[in-house]
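Dropping the structure in here first, questions after.
As you look at this complex, bear in mind that one protein chain is not there, while each of the others sits in place.
Chain nomenclature is as follows: A, B, C, D and E, assigned in order of appearance, with residue numbering initiated at 1 for each chain independently.
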Amino acid sequence: MKLRLWRPALTALALISLSFTAFAQAPSTAPPGPATAPAASAPAAPALSTAPVEAAAAPAAAPAAPTIDKGDTAWMIVASALVMLMTPGLAFFYGGLARSKNILSTLMMSFVALGIISIQWALWGYSVAFAADKGGFIGDPMQYAFLKDVGETPYGTQTIPHTIFMMFQMTFAIITPALISGAVVERMKFSAYCLFILLWATFVYDPLAHMVWGGGYIGATLKALDFAGGTVVHISSGVSALVLAFMLGKRKGHGSEELRPHNLPMVLTGVALLWFGWFGFNAGSELAADGVAGQAFINTHIATAAAAMSWIMIEWFKYKKPSALGFGSGAVAGLVAITPACGFVDVKGALIMGLLVSPICFAAIQMKNKLNKYDDALDVFGIHGCGGMFGAIATGLFATDKVNSAITGALGAKNGLFYGGGPHQVIIQIEAVLITIVLAVVGTLIIGKLVGLVTGGLRTSTDDEENGLDVTEHGEVGYSSDTSTVPAFAGVD
Amino acid sequence: MKLRLWRPALTALALISLSFTAFAQAPSTAPPGPATAPAASAPAAPALSTAPVEAAAAPAAAPAAPTIDKGDTAWMIVASALVMLMTPGLAFFYGGLARSKNILSTLMMSFVALGIISIQWALWGYSVAFAADKGGFIGDPMQYAFLKDVGETPYGTQTIPHTIFMMFQMTFAIITPALISGAVVERMKFSAYCLFILLWATFVYDPLAHMVWGGGYIGATLKALDFAGGTVVHISSGVSALVLAFMLGKRKGHGSEELRPHNLPMVLTGVALLWFGWFGFNAGSELAADGVAGQAFINTHIATAAAAMSWIMIEWFKYKKPSALGFGSGAVAGLVAITPACGFVDVKGALIMGLLVSPICFAAIQMKNKLNKYDDALDVFGIHGCGGMFGAIATGLFATDKVNSAITGALGAKNGLFYGGGPHQVIIQIEAVLITIVLAVVGTLIIGKLVGLVTGGLRTSTDDEENGLDVTEHGEVGYSSDTSTVPAFAGVD
Amino acid sequence: MKLRLWRPALTALALISLSFTAFAQAPSTAPPGPATAPAASAPAAPALSTAPVEAAAAPAAAPAAPTIDKGDTAWMIVASALVMLMTPGLAFFYGGLARSKNILSTLMMSFVALGIISIQWALWGYSVAFAADKGGFIGDPMQYAFLKDVGETPYGTQTIPHTIFMMFQMTFAIITPALISGAVVERMKFSAYCLFILLWATFVYDPLAHMVWGGGYIGATLKALDFAGGTVVHISSGVSALVLAFMLGKRKGHGSEELRPHNLPMVLTGVALLWFGWFGFNAGSELAADGVAGQAFINTHIATAAAAMSWIMIEWFKYKKPSALGFGSGAVAGLVAITPACGFVDVKGALIMGLLVSPICFAAIQMKNKLNKYDDALDVFGIHGCGGMFGAIATGLFATDKVNSAITGALGAKNGLFYGGGPHQVIIQIEAVLITIVLAVVGTLIIGKLVGLVTGGLRTSTDDEENGLDVTEHGEVGYSSDTSTVPAFAGVD
Amino acid sequence: MVRIEAIIRPSRLDEVKSALDELGVRGISVIEIKGAGKQKGYTQHYRGSEYQVNLLPKVQLIVVVRDEEQERVVEAIEGAARTGEIGDGKIFVTSVLEAIRIRTGERGDTAIS
Amino acid sequence: MVRIEAIIRPSRLDEVKSALDELGVRGISVIEIKGAGKQKGYTQHYRGSEYQVNLLPKVQLIVVVRDEEQERVVEAIEGAARTGEIGDGKIFVTSVLEAIRIRTGERGDTAIS
Partner (left out) sequence: MVRIEAIIRPSRLDEVKSALDELGVRGISVIEIKGAGKQKGYTQHYRGSEYQVNLLPKVQLIVVVRDEEQERVVEAIEGAARTGEIGDGKIFVTSVLEAIRIRTGERGDTAIS
C-alpha cells in the first residue's frame, strides 16, 4: 500500500518543485512591500484591509504615508508575545497527555519549533509567505530574505512597525508545525522531527500562509475568509498529523498497554496558556486595537466556553463523569473552530460554533478509537483537523458584514449562508479547505518520505520507545528523586 | 438549628423574587446604554467617570460622540486577557492546596466557571449588571440580553469598544463564584456546584455588580467607593463561602486526618498568575491607560509585596519558619485588600493596608482553627472575606482625591478619614459591606438550599469523598504512573 | 586565604561609605525630576532619549510639558506586568533545577525578592537609582524617597506616567538580586539571604542602575551602551553569584552525590515565562510602542531562538543527545546576551550573538566542572555572568545607528566595530563591564561578610542541609502524599 | 523475631500508628503501594477511551518485633485498621533470621528495641 | 502459605495480572521499585555533567498464596513476565507464618481466599 502512495506523491513533488522554479523566475506582479504603492493590490489579509481604513480615516485617499499608531502598536507587541506563549502552552498541553517517560521529548517537540522556525522565518520563511506574490502560490523568497527591508516602516497599509507584523506572523509559523507533534510523540526520532518541521514550514506552511494572507490564490483570488488561521494553521497541521501518524505506525503497546495522560494538571496549565495566548492569536489578527478586535476577542472567548461546556455535557450524559480532560479538549476545539471566523461572526454565531464543534471532534475521536487504524496519539487530527474544517466551513455560514464591513468590502467576499449571502461563501470555504487538505497531504507524504530517507527511518527503535524517549533521545529524565542515583519512577511519582 | 435558618432565608427569597418582578415591570429610569444620553446618569463605576473626562478633555460639554481611544483599547484588551488568566491561576492556587486525589475536581471548580459564567454573562448576566437601572437593584435583564447592542460603540462615556468593556466585566463575573469553590472542595458534588454558581452569579453577583458599578444603589446612591471589586468580588464570595461551608459540613477526616496541601509549587504557580493577572483586574478597572491606572498598578504591587512580607514575618516570629504558603497567602490577602482601594489611595496607604491585612487574615484563620465549627477548606472567608472587608473599610480611611479627583468629583464621595474627609466615607463603606454581607448570606442560603433539593444533597457520598472526587466525580486521576494499570499513588507520587 | 580577601574588601567598604557620605553632601547637580527642566541633562537611559523625540515631534524645542501618550502607556503598563512575571518565572526555572527537598526554599528565594525589593524600591531604592545625580554614582536618596513626587507627571521627557516608569524599573530591581540566588540555593540561610539582597540592592544594584541609566558615570559620562541591563542586571548578578558561591562553599554531597534537577518540566515552565516576560524587559526598555521597541522585540526573539538551537547543537555533537535542559539553558543565555544590545543591533547582529553565546556559556560551565573550585549550583555565573559580559562587549561590535539613531545622537555613543564605529565603543563597553565587575565583587564581599556576622554565618547547618531547607528553614514540604502523615518522598515521587 | 507486613487503607494509617505507639512499638516502615483484591475498582475515561482500574491505593506497613509481641501487634493493627468494609487489607507474618541496627551494629532483639 | 515476590518489567504488569486472574488468584499488591542487575543502564547529561544511571524502573508484585498454589503461580508469572531479554527480573518465595484478613479477623488460608 505504501508504495502506491508514494507514486502520486513524488509526481506532486516534481510539480511543486517545478512551480517553485517557475515562480522564482516570473517577475514580481504586486510587491506588497512598503517600497511600492500597496494600495489596492495589498495582500488581502483580513486585518490588513480593515484596520487601516479606520485608523487613517482622514487621509483616506492618499495611502502614500502609512503612519504608525501607537495604540495599535502597543496591542500588537503584546499580541505577538501572547501568541509566542501559546507554543509553550501547547507543549504543556501535549506534555501532560504523554507518559512521563516521554514528557521531555514531548515538550521538546514544541519548544524546538521556537528555535527552528524562528530562524527559518527570519531567513526565508517570512519572505516566502509575505513578499510580492509569485503566481498566487508563494511570495518572492528573496525580497525579505534575512528580513531585509523589514524595519519600522509599516507593511502595506498597516499602522504598526513592519517588524511587529513580521514577528506576529512568526509566532503563527512556529506553533503550526508544533501542533503536528501531538500525533507523533512517543515514537518519532527527534532528528527526523526537526528536519520534518523545517521542510514542512518551508513547503507547506509558508506557501499556504501566502495563499491565504499574503496576496496569493486562496485569499486574493478565491476570496475565502480565514480571519486567524483555520486553514493555514489548523487544517494544515491536523491533516498533516494524520498523514504522519499513518506513516509512523502505532506506538508500541497501543491497544494492549493503557496509554494514559501522566499529568492532567499540566494539561490544564497548557489549556490556560493556550486560551490566554489565543486572544492574541485571534484578536491580534485584526492588527489593530479596534472594534473588530473587540468582537474577535469576545467571539473567541464565548466559543471556547461553549465548546468546553458542550464537551463535558457529552461526557456527562454518556459516562456521568464530566472530565477535566474533556473540558480542556473542548476548550481547544472551540478555540480551533472560532479561529477562522472570529472577526467575521457575531456572538450568536460564535456560541453556536462553540456548541457544535465539540460533538464533531468527540465523534471523530470515537471513530478513531473504533477504526483503530492509526495512532494519532494526542488527537491532532480529531481536534485541529476536524475542528478546523468545521470552523472554516461554518465561517461561510455565519460571516456577516454587520460585524466586519471588510467582508463585503475590501475582502471581496460574501456574507454567510445564514446571513443573507447565499451558499456562495460556503462553497468557497469548502474549496479553500480542499486545497489546504491536498497541499498538506501531498506535502507531508513527500517530506515525510524524504526525511525518513535522510534520518534512516522516522521512528526510534522499539527498545528506545520502551525505555522512553527522554532517556534515549535526550539523555534526561523529567522527574528525579532526591535519592541520588535513583531516577524517578518511570511514573510521575 | 438548620431549620431555623431556613425560615428567614425563604422569606428573603420571596422578597427578592418579588422585587425582581417589580423591577422588571418598572420603566427603565436611566438607561446607560449608548443609545440614550448617558451624561450625568451614567453608571458611576469609578473608571467610567474618571477616564473619559481626561480622554475627551476638549469636547467636554458634548458627550454625544464618545470616541474610541486606541491606547485605552489596547490596554483594556490586554487587561481583559489578564483577568481571564486569573481564573486558571486561582485553579492552581486552590488545586495545589487540595489533596492529590481531589486535584482535578478542585481545578475543575474554577475552570468550569469559565464555561458556565461566560455563557450566563452573554445571555443575561451582563444585562442584569450593566443595563439601565431598575430600582437601584438590577439592570434591565432584557436590554443587553444575548449581548444585543453590545458592539463597537462605547458604553456610556467610555473610550473603548463596548465589547471590550463587557468582556472585561465578564472576567470578574467568572472568577468571583470560582473563589467560593475553595471552601467546598473535596466534598461538594460537581453537579450541585455547577448549578449553585449559575444561580449565585445571577441572583447575587449580577445584582451586586449592578448596585456597585452599574448605576445601582451602592455606587450611585450610597456613593460607596469600590475601585475594582472589594465588595462585589471578595466580600460577596468570601461570605458566601462561609455560609456554604456551614451548609456542607466538614470534610471527612477533618480533625483526625492531616489534610495538607499536596503541591506547594503549584500553589505558587497560582499565586504568580493571580498577581500578574491582578494588574489587569485593578489597573484595568480604570478602563484607560492613564495616571490613575498607573497609581492603581503600583498600589496593587506595593500592597501585595507588603502583605506577603508581613505574613511571613508573623510566621517568622511565631514559628521561626517563614513559609512559602505564608508568602502566597499574604500576597493574595494583599491583592484582596487593595482591590477596592487601588485607584483611590496613595502609596503610603497601599503599604499600610498591605502590612495590616495579613495579621487580620492570619488571626481569622487561627480563630477558625480554634473554633473548629466549620471547614472553610482553603480559607476563602479567612482571606477573601476578611481581607475584603478590611480593604473596603480601609478605603474609607485612605481614599484621597489627590490621587483620583473623581472621588470628590464625579463619584460624589468623600476623602478618607486620614485624608481630611472625616468619618463620612468610612461609615458609607461599612454600610456597603453590610449590604453585601446580607445579600451574600441570604442569597447563598436560599440558593444552596434550592440546589440541594434539586441535586439530592450538596455533598458526595462518604465513599466518594474517601476515594477522592477525581475518580468518583470526573472519572480521571490527576497524576498517572507509566505502569499501565497502576494508577498513580493517591499521593503526588 | 579568606582572611586575605577581607582586607581589601573592608578597605573598599570604607571607601564606598566615604563616597556615599560625600555624595550625600554634594549639591544636586542635575535633578532629572519633572519639577526642573530635564532637557539635555536628562538621565541618558537609552529609551529616555529616543522615545520622546519621536512622540513629541511637534513641540520639539519646548520640553516644558511632556504629555502622556496612551499607546506608550498601554504598552508600558503591560511591559511592567510582563517583567514582574519574570521573577516567578525565574523561581520555577531555578526550582526545577534544585532537588525536591529544596524546592520551596529555592522558589522562595525568588519570590521573597518580590516582597523585599518592592518595598525597598518604594522607600529609597528608586530614589538612589533615578533621582538627581550625586557625583555620577548615586541619585539623591531623599528626592523620591517613599515615592514622593512620583505621580502622573512623566519623568524627564518621557510620555508615560512617572508611576509606570518607576514600576517598570522596580521589576528590574526585583529580579536582579533573585538571579543571584541560583548560586546559593540548597545551603544558604533564608535570613542571611533576605538581608543580603536588601543590602545588595541598596549598595550594588541601585548605584549601578543610576550609573548606567539614571544619569550617572557609566551612561552619561563614559557613554557605554546598555539597552536593557546587560551590566546592571546580568553581569552584576552573575559576578556577585560567583563571589557568594565562593564565600558559602560547596553543597554537602557536591562531587559525591548526584545533584540532579528534580523537575525539568518545571524548568521549562520557567523558561517559557522568562522568554515571555523578557519581551517586556527588552522591548519595554524603549519606554514606547515604537519602531525601536519592535526591533528590540524581534532581536530578543531571534537571539533566544538561535542560542537555544546552538546549545542543543553542541550537545548533539558532543553527546548525541540534545536535551531539554540544554534548550532552556541556551534560551536563557540568548536572552541574557541580547539584553544590552536589543535596541541597538540589527537582526543579523542578534542572530550572531545568539549563536555565539551558547558555546561561551557552555564552555564556562564545563570549565567550572573541571576546575571544581566552587559550587555555583545553578550556573548563575556561567550563564548570566559570562553571557552578560559577552553581550555587553558584543554590543560594542554590532551597535548601529541605522537601527537606533539615538546611539550617535542623544546617547553620544559610537557605532560598533563591525558597523563603522571603530574600536571606540568596544573599549567603552569593556570599561563598563570592568566597573560593574569591581563594584559587584567588592560590594558582595563586604555585604556577604557583614551579613554573615549578623546572622551567625551564611550557611545552614549540615543537618539542615541534609534534611532539605524546605523542612528546616520553612517548615513545609513541596509535595505531599495523601497518606496523611506520610510526607511525600523527599523525591518528587 | 517476626516481620509483620500489614496492607491497610491509607486513611487508617494514623490510627494504626497511634495504636502501635500505645503498645510501645516505636520503629515502623511505611510504603505506598497498590492493591487488587475483592474491593472493586473504578473506570476512567480519557477522551472516550475506557480504562478499568482495579489497583487501588494502599499502604504497606512493616514492623519487625520480638516473637512474643506478634499477637499483640497484630491485634492492635487489626483493631485500628478495620472499617468492616471490603478492602480493609491483610496482615502477613514472616519469620526473621536476624536483625541489625546499623548505627551500633547491635544484633537480634536489641536491634529493634 | 508462601509469599511470592516477583520483580518484573513495568510493561509486563498487565499480562501478569491477567495470567494470575486466570488462575483465580485475586489478591495482589504492587509496588513501584528500582532495580539494578545485569541489565545495563544509561547515561544522563545535565549541563555537561554526566550521571550514570543503573537503577531501572521495575515493578514488584507481592502475592501470598497457599503452599500448594506456589508452583502454578510462579509458573504463571514466569510465563507472562518473560521477554527473554536481560532485565526480565526475579521471583523470590518466602514462607509465611500467618495471614490475617483485617476486615473479618479470619486467619490462615481462609484469610487469603
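Going forward, a contact is a pair of C-beta atoms (placed from the backbone, for glycine too) under 8 Å apart; a residue touches a chain by one contact, two chains touch by 3 or more.
Since the structure is predicted, the reported quantities are computational estimates derived from the model, not experimental observations.
Participant: Could you please point out the chain B residues that touch the chain left off the display?
Facilitator: Residues 258, 260-261, 315, 319, 321, 323, 325-326, 329, 362, 365-366, 369, 379, 382 of chain B touch the chain absent from view.
Participant: At which residues does chain E meet the chain that is not included here?
Facilitator: 2, 6-8, 31, 33-38, 55, 58, 60, 70, 74, 77-78, 81-95
Participant: By the contact criterion defined above, which parts of chain D meet the unshown chain? Give residue numbers in ascending order.
Facilitator: 1, 3, 17, 26-31, 64, 94-103, 105, 111-112
The rule is simple: only the chains that are shown with their structure count from here on.
Participant: For copies chain A and chain B, work out whether under half or over half of the interface numbers are shared, and give different or same accordingly.
Facilitator: Homomeric contact, different residues on each side for the most part.
Participant: Where the CA atoms of chain A average out and where those of chain B average out, how many Å apart are those spots?
Facilitator: Chain centroid spacing, chain A to chain B, equals 35 Å.
Participant: Using mean C-alpha positions as chain centres, tell me how far chain C is from chain E in Å, no decimals.
Facilitator: Inter-chain centre distance comes to 53 Å.
Participant: Tell me, which residues of chain D touch at least two other chains?
Facilitator: Correct list: 10-11, 14, 32, 34, 43-46, 51, 55, 57.
Participant: Using the touch rule from the top of the page, what residues of chain B touch 2 or more other chains?
Facilitator: 69-72, 74-75, 78, 253, 257-258, 263, 269, 475-477, 481-486, 489-493, in rising order.
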